[in-house]
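Before I ask anything, here is the structure I am working with.
One protein chain is absent from this view; the other protein chains keep their places.
Note that the chains are named A, B and C in the order they appear, and that numbering of residues resets to 1 at the start of each chain.
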Amino acid sequence: MIIVMRPFVAEADLEAVTSLIASMKLSSHVSRGAERTIVGVVGITNDKDTLRAQFVQMEGVESVVPISRSYKLVSREGRRERTIVRLPNGATFGGEQVAIAAGPCSVESEEQVRATAEAVSRAGANLLRGGAFKPRTSPYAFQGLGEEGLKYLRECADRTGLAVVTEVLDTRDVELVARYADILQIGARNMQNFGLLREAGGAQKPVLLKRGISATIEEWLMAAEYIYVAGCHDIVLCERGIRSYDSQTRNLLDLSAVPVLHTLTHLPVIVDPSHGTGIRALVAPMSLAAIAGGADGLLIEVHPNPAAALSDGPQSLTLPSFAELMGRLAPVAAAVGRSLPAPALAA
Amino acid sequence: MIIVMRPFVAEADLEAVTSLIASMKLSSHVSRGAERTIVGVVGITNDKDTLRAQFVQMEGVESVVPISRSYKLVSREGRRERTIVRLPNGATFGGEQVAIAAGPCSVESEEQVRATAEAVSRAGANLLRGGAFKPRTSPYAFQGLGEEGLKYLRECADRTGLAVVTEVLDTRDVELVARYADILQIGARNMQNFGLLREAGGAQKPVLLKRGISATIEEWLMAAEYIYVAGCHDIVLCERGIRSYDSQTRNLLDLSAVPVLHTLTHLPVIVDPSHGTGIRALVAPMSLAAIAGGADGLLIEVHPNPAAALSDGPQSLTLPSFAELMGRLAPVAAAVGRSLPAPALAA
Amino acid sequence: MIIVMRPFVAEADLEAVTSLIASMKLSSHVSRGAERTIVGVVGITNDKDTLRAQFVQMEGVESVVPISRSYKLVSREGRRERTIVRLPNGATFGGEQVAIAAGPCSVESEEQVRATAEAVSRAGANLLRGGAFKPRTSPYAFQGLGEEGLKYLRECADRTGLAVVTEVLDTRDVELVARYADILQIGARNMQNFGLLREAGGAQKPVLLKRGISATIEEWLMAAEYIYVAGCHDIVLCERGIRSYDSQTRNLLDLSAVPVLHTLTHLPVIVDPSHGTGIRALVAPMSLAAIAGGADGLLIEVHPNPAAALSDGPQSLTLPSFAELMGRLAPVAAAVGRSLPAPALAA
Partner (left out) sequence: MIIVMRPFVAEADLEAVTSLIASMKLSSHVSRGAERTIVGVVGITNDKDTLRAQFVQMEGVESVVPISRSYKLVSREGRRERTIVRLPNGATFGGEQVAIAAGPCSVESEEQVRATAEAVSRAGANLLRGGAFKPRTSPYAFQGLGEEGLKYLRECADRTGLAVVTEVLDTRDVELVARYADILQIGARNMQNFGLLREAGGAQKPVLLKRGISATIEEWLMAAEYIYVAGCHDIVLCERGIRSYDSQTRNLLDLSAVPVLHTLTHLPVIVDPSHGTGIRALVAPMSLAAIAGGADGLLIEVHPNPAAALSDGPQSLTLPSFAELMGRLAPVAAAVGRSLPAPALAA
């Protein structure tokens, strides 16, 4: 941590700073420049925010600059090898093979889930996605089927060789959802629901953590750190678009987050082009771009009849258009040295 | 709702749209313009998002424009008179008198809360704020004293004539927090934690709903609608700054949200200049500006010794600087036809 | 400047950094911490961006943190006393008295300007605003009357005791506009039109510099530095709202920029609540808030018949509503120790 003093700082103010550092069993290096005097703080501390806060408000201090990162365990410094998350059905995140999760936004009926699972499995997906608990902006919108939906997901996934990824919204439901899911999804709105992060991190299942709707990459990694500290080391990050000023797309898909994260963390990173754009016609080009840019997988909304979907129909692919996309993805993956999953069901 | 068809739309596509409208027991008005044909949808429906989604993906449809608002009960159309929220100690939000909540970010000790409560009560605050459950970006930071902290708040507030506002983070804690608080705070990170909104809305206490860190005003009002639908009609909205691209301040305080909300909703609106700026020196000017601009109250962080605070020290006022601010606020409130609370304790 | 090395940096990389520093006739302080080694760079340089760029890409360097600011002459360190900009008619920016500029978005006719000038002068404004050259998003929109408009402004202002503030868009027009204006306005879209900043800075007139539509405060001050370096020291900064993700208002008025700037620069700061909100009903509350928050003046759009305005009608006050606002502003200004101009024309 570097403490930058104001120009023409009084010696007494400088001494107050170095005394406080000493009282914390940390050491300090004072450097007097032409324009500013700065104080380097040396030593290890985990709660950097609180430390920073104490110094920034002292007399004569202009700013405090953090030097090391607040996340430790999920950083590249915390672990040098890339994490590969493996699910029971063989799906992997972070290896040479990418993961493809596909399915409806909301679970609406057994028939809907079965038709989707069969089709996406044949087309080469290896995870089935679908929401049984839905976070809806409006209290008047469909809120999900709950446990009934989880059962449909589990049964249809098992029949088609897929793993299940599904969202958990409430600390009280973590145990229930973990009974059915292969990987627990924490949605964008809950990225900083810290109680939920802790519960999910303790549920003995991998966790897929979506980026908050306007989260910085550092905040996102701090949220992953909560899960890691709670005991779960199999974490997958999912970029799903952030808030922007332009209403042309539902969110602004930040594909550069993929290579940025690959330099900062050992965790795998996937992309959700459906929420990331909100527009069906953009899902295919952004899927191709994501894989070319290094994403470790995709999370795609697919529905047998998007026009009748109870949520997110406009951004859902039809079953044939998903299959067509998979056909276009394969050569792009190959061009960047990656491969798609082999279909569990014969096409 | 208006459905805008693409230029040169096929008659069959237009008919498919009007047929779907008819099948929903709604009626349609077709208007053929020089550049576009548009279809007006007439009738009442609550789940506008789902309806919109179904039309936007039909063949020949360019866009769907919502006409009426998605929030009903909290809108000016839902209730013509302004809501005034009254707490047991006489504090009111939304009347001629503004509400002033003051206190530490985190409850750290009984002594800290007692000193703060006495000082802010003498200075003219009528609510005591303080967090017993803290949402912290880092898992390594202080997470709050829990129920012990709630007890300190309640006892110190009772002794000094203040009401208690404190945050609840987890659905499992709503009942506990409601036992101690006069008004439950939902924080920015939980604005779209819909389960928590429902629980809080059913807790038989007023709710203070902070704006999400990048929430639109419409999303914010939809979150208030969740609380309203759950049974709580005494809702106070609190602007606390939104995410911006400039790092000069912690957040970007959106003071224009105050008059905007006054045109859209009957609910009172207060301002948190502490989180809204993150910088102690900006709290006073933004407090003055908020009251001049029509805010129904302020939520201000005050700490007996900000330099030793376990959270948010840099944006906390000291006890004397809070008292000084109250002295400067009074003439500004008077200049816009408002008044400050009368101190419960003699100064 | 602080150079932060990566963890476990090689000695050779560290030496390369210190050698480059030495070759620039600057000196370095190396500080080896528990997690990172950092190098402080000591010495004076003006082109910090280039310097930073050279180090940030060296082997073993993780980041480069600027310590001193890039703007010098406009900073509080560059000049300790607040600048007061004085116009020939006695209007001042930055003193105890605030400045009130009012008038139409576009100059449309002599009659329109005369009616507005008389009314706003009687109501207590001391500057007449109005655009003769208009930056319009659409090439099909009214682009302004040019020199004819400048003449109307000059004549009507002279007759009513007002100063003229008007925008210049093109380097080729600076001399022309400077012949008619008392203070040259650089609009938001041209905040980083550096050639125009240089020309305007050399025109021997004060300059009013609006904030760019998504400019950081630092970029804004760097733009002011361009004008200062070009010879103009009488610069007024004008906050006019920045881009946001919420479409409720045209722009997001950043009132906290006012006190932030007062800590960073000696230049006066005014607020444009008309562009800052885009909505007539918000102009009055945001004007009151701006003055309460410390603004040194206001720039307000006023039109004799907003419904017929060729631009920005929806955010323009009528002549009577402007007069009413002035009546409400006076007590707020007094409450914070400021005063409004005395009307040049008898009301």
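Simple rule for what comes next: contacts are C-beta pairs under 8 Å (C-beta built on N, C-alpha and C of every residue); 3 or more make two chains touch, one makes a residue touch a chain.
The structure displayed is predicted, hence computed values, not measured ones.
Trainee: Wait, the hidden chain, what does it touch out of the ones we have here?
Mentor: Over the full assembly, the chain not pictured touches A, B, C.
Trainee: If the missing chain were put back, which residues of chain C would it touch?
Mentor: 46-50, 53-54, 56-58, 70, 135-142, 169-172, 189-190, 192-195, 213-214, 219, 222, 225-226, 229, 243, 280, 306-314
Trainee: Please output the residues of chain A touching the missing chain, sorted low to high.
Mentor: 214, 216-218, 242, 244-249, 252-260, 263, 276-277, 281-282, 285-286, 288-294, 328, 331-332, 334-336
Trainee: Take the complete complex as the reference. Which residues in chain B touch the chain that isn't displayed?
Mentor: 2, 4, 7, 29, 31-36, 38, 40-44, 65, 67-68, 77, 243-245, 247
Assume only the chains that are shown with their structure count from here on.
Trainee: If you average the CA atoms of chain A and of chain B, how many Å lie between those two points?
Mentor: Roughly 27 Å, centre to centre.
Trainee: Could you check chain C for residues that touch two or more other chains and list them?
Mentor: In chain C, residues 244-245, 247 touch at least two other chains, as defined above.
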